[in-house]
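To start, I am sharing the structure in question, which I have written as structure tokens.
Only a single protein chain was left out; the remaining protein chains are all shown in position.
Our next item is chain A:
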């Protein structure tokens, strides 16, 4: 049973189709990365999952309930950290944390105090005096101190410094060790790479790629740089080999993973002296999907799952 199961979700605002047949599946115990640039529909999806927005069409199940109809019962079993945390200006941070905890159905006081210490947050300051990062910490502490099955985190670390980012990652790992599931919307790719078991890449309201990181990598080309004793010939005729170009007496090329074997067999005939093979980073995967937004009208080179 999936923790989150979305099929063919559509949501329009006026004439704008914010979600255009989105599919998303989060399995129990996993940290699922939800990747996409601003305006691609991440927050809209999350708000539908929280029963704040109403879907136009499609299937949405969360913790085996209907997010709109069963909102209150479901909210006892999940915790949410919004991307842009706004709090009551005249409440102290500690009061806001306790309030969120109580309204969700109780929070672990020991855990709360430990999190306050770990995130180095002064709970006696009024919320209006907090910086963006500190407001985010309030929401994170309130969420992580709740013992729930699912954590929905919408760009939770966009205001945190690197030190706090590390603390955040450790705390997320603790949550999953305890058996919880996490939906982590983010565009901090290093964070997603460090934490996520599987990722879904969203673009213009649709998920264009989903899978484990190694699966995604498998779909993308590996970059190979090779130095040989004799000049390599016949590379361009090989199946699955692209972008061959000489660089400083070496040859750099891109190869589809399933043809790596053929390439290596071909190369050994030219006295290989050095060879590096770099799998694509998440950045590259991501940019491949959005490259055409920058590099207008170029179709994304990756094939496959659409």
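Definition applied: contacts are C-beta pairs under 8 Å (C-beta built on N, C-alpha and C of every residue); 3 or more make two chains touch, one makes a residue touch a chain; residues count from 1.
As a working rule, contacts and distances are computed from a predicted model.
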item	value
Hidden subunit of the complex - UniProt protein name among "LacI family transcriptional regulator", "Citrate lyase acyl carrier protein", "Exporter of polyketide antibiotics" or "Tricarboxylic transport membrane protein"	"Exporter of polyketide antibiotics"
Candidate in contact with the missing chain, chosen from A:38, A:86 or A:214	A:86
Residue in contact with the excluded chain [from A:6, A:35 or A:53]	A:53
Contact with the hidden chain (one of A:95, A:114 or A:256)	A:95
Touching residue (missing chain; options A:103, A:166, A:247 or A:268)	A:103
Contact set of chain A toward the excluded chain (per top definition)	47, 50-54, 71-73, 75-76, 78, 80-82, 84-95, 97-100, 102-105, 123-126, 128-129, 139, 152
